[in-house]
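A single protein chain has been removed from this complex, and every other one stays in its place.
As written, the chain order gives the labels A, B and C, with residue 1 at the start of each chain.
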C-alpha cells in the first residue's frame, strides 16, 4: 500500500492538499445496514473545525462534507463510501516567500528530498488539513461501534506545563480545549493568551478512551491492538509519543504494582490500558499521545533555502498556537478506525468461538 | 493480513510457540546479491539469548538458526528466506496448575476469550520466545542496511528508577544490561539482586538509534516512518509506550524550543528524532520504548479460573526479572525491519528523483 | 483490503454507483514529476464513453473528470491523485419494477444475499459504469509507462461468431468496434443491427498487448505478472476467461511446438505471451479476455422475486447489446495498472541489479 490508506478490512484512503480544490476519502468495508447521514459526519467535523474560538486558527473552512456513494435510502450498502469536502478558503496568497526554503520543524525539507518537488501552498499534503477526512471517516466508525455499545471519547490531559485532571466527560464538550475539568479553563485561556503575545506555540497531551470493547480484539504478534493504535495515533500530525495504559510510568513500576489482578468482580486496576498480549481484555482501552508545539510561529527562526543558503524564516498566516487543541476529535477518529477494523478481523476468524467464562466488569 | 506478518515490501512472517517443536520465519523481499550466512544471524541471536548472565532467565536454548531457502552460494537470491529454530528446552513439565486459570498481566485471559482455546504451555504463542525470530529476521535487515552505511543500535536508558546516561556505544556490548555507561553497571547489578530477593520484577526504557539514514524514507499520512516505528516497537512483548525524538517532553516544550533550526552546516538540534512530516530528514532516527515489568513473578497474586472462581497465582519457572534487559536486540531488529521496508518503498516510487539540495550533516 | 482497491504500490481505489451522485477514485503511488493534465485522462474516457455510435448504449454521460489532488503546476507530486466524475444522466426513473426481483445474469441475486440490501438503481455498484474510473486511473498508468517507452494497446479479436484478424493498430482507432481489420467493420455492423432486431446480445473477445516491457517484471510464486493480469482482467464486468499467450491452445500443443526458442537475435516465437515463470521476458505481453453477452436484454426471461415467487423479467433501458465493444479501453487500463505496479515493485527490490546479458529483441 502506498501510505494513504489505513486498515485491513475497514479501510480509509484519503487524498487532498491544504490549498488544492478539496479533500477526498474512500471508506471501504463498512458493514451494510448502518443508518448513516451527512449529519453524523458533520457533527464530528464541527468539533474539529477551526475558527470556533480565539485559541485556534482563524482560517474559515465550512468543512461541509458530501457523501457520494455507499449510502442508499439512509443506510450503508456495504459498498465503499465516497466523501468529498471542497476547500473554500484556500487564499490565492503569494507563497513566493516560502516556496524555495524550508520552514523549521515542517515537512518542507523532507518532502523536497523525497519527491524532488512539492506543493508548497500551506504545506500541501503535509498540512493537518488532511485530518478533516480522518474525522469524517472516523465518524462512520464511531457510529457503527456505538451501535454495538462501544464508545470512543477523548480529552486534553495536559496543555504545555498545565496538567488537567479528569473530572467528567460532560465538561469536555463545554469548552474550547476539550478540558475534562471546567475549573482549569480560565488557567488554560490565560496561558494561551500569553503564548500568543509571546509569538510562540506549545505542545499538549491528549487521552483517548474506548469503553464497551469486548475482549478478543487484536491479533497476536505484529498486528496487536496496541501496536495498531500506536501506528494510528502516531500518524496524526505533530504526534511524537504514544502510551497505552501506564505507558512510560511502567518503566519504574514493579511487577507487583503493575500487574492488574483479577477477581470474580473484575480487574482491580488497569495499568494494561485494556490490552494484554496485544488483545483487548474488556477493560477500557486507554491511550495517551504527545503533540509537539505548532511549527508555524512568527518568532523568526534560522533555516536554509533549496540551494543551501542560510535564511531567516517567519511563518505568517493563520495557525493554531497549539495544534493539540483541535486534536481530540482526530485521536478519537483514529482509535475508532482501529477498533472497527479489529472488530471485523476478529469476527472473520473467530465468529464461531464459544466462551463460557464470564467477561469481567469494566474498571 | 492475519497479524503475524510485518512489512509491505520487506515482509517478515513468523510462526511458533514457546513450547512447541520450534519457531519459523519467512523473510520475503530481501534484495538479491547480499552476502549472508548463518553466522550473521547467530551473532544477533546470541545477543538476545537467555541464560548469559544471572540477571536473565535460566532457560537453556541454543537458539541455533537454520537457513532453509533464499540463499545460494553465500548470497541472497531475492527469493524468500526461510528460517528455522528448533526448541530444545521445552520441558515436559506439568502445566496442569495453570491451564485453567489466568495469570495476571499475561495474555491468558485475552487469548482464552479470543480463540476459545489456547496453548497454555509457557504462554504458547504469546511468549516472548517468538522474538527470537524477529531478531533473526532483523539481522538480515541490519546487514543490508549496513551495506548502505546505515547502522541501527540500541541501549538501555533506564532500569526501573535508575536512569542511565549515554556514554558510549562501546560500553553497550560489554555488560549484560546493554548499559551505555559502564560506571552504572554495579548499581544495576545490585538493584537486580535485591529485586530477585524481593521476588519481584521491574520495567525498563530502551533507546534505539539509526544513523546514516538518507532523507526521504517514510510515506505521508498513515504510513509515516514514525507511525510504522511506533507500530513495530509497540508490537514487542511488554512494550507500553513509544516516543520519537523529544517524545512526551514535547508536551511542555514551546515552539521556539522544539523546532530544529537548519543552517548550512546542518540541523542545530534533533527534537524531531530524525522524522519530519513522517519522513526521514537525514538526522539520526531516535526512538524510546517503555517496557513493563515481567508479569511472571513468584509473589502470589489474585486471579480467577476459567469458571470465574477466585484463585491465587504464583508463577514459578525460569523468568527474566526484567524483560527489558534482553529487549535491546529486539528493538534494533524491529527498527531495522521498518527501515529496510521503507527504503524499498521509497526506492520504488522515487527512484528517479533528482535533488540538488545538499543533504545536511547529521547531528 | 476490502475489495475496491487494486495494486500493491500503485493502488487504485474506486467508489460510486451507477445512479448515485458520482464516481470517485484515489490513485496512490504514482511517481512524482510526471506531466499530467485532465486532458490525458479525458482522451481515454472519451474512448470508453457511451453513446458514440448506434451500437452502444444511448445513455448520455459527459464523463468529465476532475483532478482534485496530487497534481501541482502540471506535474504529479507523488501524493495521491483524487479523481471525481459527476453522474449527469442518472434519470430519476421508476425502478419499482425491478427493485424486488433478480434480473437473470445480473448481480442482483448475489448482492441481495451478500449485503441484505442493495442500491437497485441501474445495478448500483455492480454496474459497468464503475469502469469509467478504471479508465481514468489507467490513463495515468499509461502515461507513466509511455514515458519509459512502454505501450499498452488493445483491440477486439472476436465479436460473437466473427473472428477478427489483426491487420494494423491504425485501424483500431478508426471504427466503433476497436476492430484491427477495417474490412471487417461492415460485417460487424450488419451483425449488430440484426442482433438489435433480435432483441438479443452477444459476447466478444478482446486482446491486449504491451510492448516495450523490460524483462524482470513480476514476482515469483503467487504475484506472478500473468496471475495478476488474470486477476485484473477477470475483475472487469462480464469477463469469463483470461488467456496469456497461447492460452487454451497450449492444451493441445506439444512441448517442441510450444517452447519459444532463443537465438542471439531474439525469441523465435511468443507462445508464452511475454511471461516465463511469472516474470516478463522482454517480449510483448499478450492477453486475451472473453466477455459474456450483455445481461440486459428486452427478450423476456424467467426469474424470481425476493420472496421466491416466479416472475418474468424484461430489462428495459439503455444498454449496450455487446459490452465487449466498449471493453478495449478498460482492458488496456487494467493491464497498464498491473504493469506500473510491478514496475515499481521490481524497482524496489532489484534496483541495484546489474545484468550484462543483452535483452533480446522483441518478436
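Convention: contacts are C-beta pairs under 8 Å (C-beta built on N, C-alpha and C of every residue); 3 or more make two chains touch, one makes a residue touch a chain.
Treat the numbers as computed from the prediction; the structure is a model and nothing was measured.
Of the options B:11, B:57, B:303 or B:350, the residue whose C-beta touches the omitted chain is B:11. The omitted chain makes contact with just one of the residues A:43, A:314 or A:353: A:353. Only one residue from B:75, B:167, B:196 or B:302 touches the chain missing from this view: B:75.
Although one chain is not displayed, chain B still touches it through residues 1-5, 7-11, 13-17, 20-24, 26, 28-29, 32-33, 66, 68-70, 72, 75, 77-82, 84, 114-119, 124-125. Against the chain not shown here, chain C presents residues 1-6, 8, 14, 102, 104-107, 109-116, 125-126, 130, 158, 160-161, 195, 198, 200-205, 214-224, 226-235, 237, 240-264, 268, 271-273, 275-282, 290-295, 297, 299, 301-304, 306-310, 345-346, 349-350, 353-360.
Residues 8-9, 29-33, 78-79, 220, 344-345, 347-353 are the ones on chain A that touch the missing chain.
Keep in mind that, in the parts below, only the chains that are shown with their structure count from here on.
Across the assembly, the mean Cα position most removed from that of chain B is the one of C. Taking each chain's centre as the mean of its C-alpha atoms, chain A lies 38 Å from chain C. Chain A and chain B have centres, each the mean of its CA atoms, that are 26 Å apart.
Distance from the chain B centre to the chain C centre is 45 Å, each centre being the mean of its Cα atoms. Residues of chain B in contact with two or more other chains: 8, 220, 345, 349-350, 353.
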